[in-house]
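The complex appears here minus one protein chain, its other protein chains still in place.
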Amino acid sequence: MTKPALTAAEIEELLAAEFPQVFKPGSGLSIEHVEFGTARVRQAFRPDHIRPGGTISGPTMMALADFAMYVAVFSVVGRQPLAVTTNLNINFLRKPAQADLIADARLLKSGARLVVGEVTIRSVGADDPVAHVTATYSVPPRRD
Amino acid sequence: MTKPALTAAEIEELLAAEFPQVFKPGSGLSIEHVEFGTARVRQAFRPDHIRPGGTISGPTMMALADFAMYVAVFSVVGRQPLAVTTNLNINFLRKPAQADLIADARLLKSGARLVVGEVTIRSVGADDPVAHVTATYSVPPRRD
Amino acid sequence: MTKPALTAAEIEELLAAEFPQVFKPGSGLSIEHVEFGTARVRQAFRPDHIRPGGTISGPTMMALADFAMYVAVFSVVGRQPLAVTTNLNINFLRKPAQADLIADARLLKSGARLVVGEVTIRSVGADDPVAHVTATYSVPPRRD
Partner (left out) sequence: MTKPALTAAEIEELLAAEFPQVFKPGSGLSIEHVEFGTARVRQAFRPDHIRPGGTISGPTMMALADFAMYVAVFSVVGRQPLAVTTNLNINFLRKPAQADLIADARLLKSGARLVVGEVTIRSVGADDPVAHVTATYSVPPRRD
């Protein structure tokens, strides 16, 4: 099995430096686990993400999916110039519980120019997904 | 020409009541114009939406598109139970300027069960779009 | 484990009756396996699906994904009025081999109104996917 290009701790450090507005104390975002081409991340439950009727907002889930994909991309491309999201498609499947969200990202393709992956989001402890995402990232020409 | 089911002011009131976490003082979101089936909304520039290199974050644009679509949906369905986003597909096209974003939503279909629309996002004063979105909303059975 | 609502043979019969233009002798389409909420189908290799450079055409893969999803939907909803595709999103990942294609469909949600699923397409005998699809179907009110 291929080792991830960066550990979870190294990716957290990189994200804190590169995305200080997203990955910052109080965001509730954390990395649970990283393998080569996959990542599990978590969004801690925050009442201000709640919509009437108790639903966690769509943009919260889109941001979480984007975050999960960034971690998975870093696990493969390593400390390279930042990839740019070019397409994101999300299907909202079920009303999430008032609980933390877990997002599992998995790369489907890691090419020289484009990286494509999918993300499944669940409420912690639940089996059925609340949202499913596919996303594409454009990778800048490598530094090396 | 059909009149919108609700005016911009009525929709703002509705959103402040129904989405207090999204449409609140300090969000920078405002409604510029509403017709039957179309809406123009604005996201005021906020430095905390900026990514390294000066790009406005993807989730900010996804949230703006979702907001624009909600306004367009209300312009047609009126004061009805809330629609639910079921699918959102976004293509990121260009790096936005460090400026307000303008989003133009237009419904492509307004059915009894599903409403589909597209949103074009531009930096204020620019012609070329920075992002393009299509989104689908499931409309609950009407109250009447 | 829940039994599928219809067997592969019953679904083939239904499709031959309902989609004679798609599922017909000579189409090269066949059902390999059906479980409750999943389906594996096959597109036999046909030289007229080939594009220059030896790539199987995109529309061939889109049609195969749509077919796979129909089978998976039937495995859950049974002999009901036809579902209608409302959204299909496909990412083309790799150049397929000049070989049969295998498509694995899996439902992510089977609601009263909408069914959502994903399909992974591979060249027979290969591990890496050539395309990934998510699709949504609107289910008409049940007959019963």
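Order of writing sets the chain letters: A, B and C. Residues in each chain are counted from 1.
Simple rule for what comes next: a residue touches a chain if its C-beta (ideal position, glycine included) is under 8 Å from a C-beta of that chain, and two chains touch if they have at least 3 such contacts.
Keep in mind it's a predicted model, so treat the numbers as computed, not measured.
Enquirer: Among B:T60, B:S75 or B:N89, choose the residue that contacts the chain missing from this document, as touch is defined above.
Expert: Of the listed residues, the one touching the omitted chain is B:N89.
Enquirer: Please identify which residue in C:T38, C:S75, C:N89 or C:S110 touches the non-displayed chain.
Expert: If we include the chain that is not displayed, C:N89 is the one touching it.
Enquirer: One chain isn't shown here. Among B:T38, B:S123 or B:T136, which residue touches it?
Expert: B:T136
Enquirer: With the missing chain put back, which residues of chain A would touch it? List them for me.
Expert: With respect to the unshown chain, the touching residues of chain A are 86-87, 89, 113-114, 136, 138.
Enquirer: Taking the full complex into account, what residues of chain B touch the chain not shown?
Expert: Residues of chain B in contact with the hidden chain: 89, 91, 93-94, 108-109, 116, 118, 128-129, 132, 134, 136.
Enquirer: In the complete complex, the non-displayed chain touches which residues of chain C?
Expert: Interface residues of chain C facing the absent chain: 18-19, 21-22, 48-53, 57-59, 62-63, 66, 82, 84-92.
Here, only the chains that are shown with their structure count from here on.
Enquirer: When you average C-alpha coordinates per chain, which one falls nearest the overall C-alpha average? Tell me, please.
Expert: Minimum centroid-to-centroid distance belongs to A.
Enquirer: Please state whether the interface between chain A and chain B is built from the same residues or different ones, using more than half shared residue numbers as the mark of same.
Expert: Because over half of the interface numbers appear in both copies, chain B and chain A meet with the same residues.
Enquirer: Find the geometric centre of each of chain A and chain C from their Cα atoms only, then give the gap between the two centres in Å, rounded to an integer.
Expert: Spacing between the chain centres: roughly 28 Å.
Enquirer: Counting in whole Å, what is the centre-to-centre distance of chain B and chain C, each centre being its mean C-alpha position?
Expert: Those two chain centres are 34 Å apart.
Enquirer: Taking the mean of the CA coordinates per chain, how far is chain A from chain B in Å?
Expert: 24
Enquirer: Give the residues of chain A touching no fewer than two other chains, as numbers and ranges.
Expert: 89, 91
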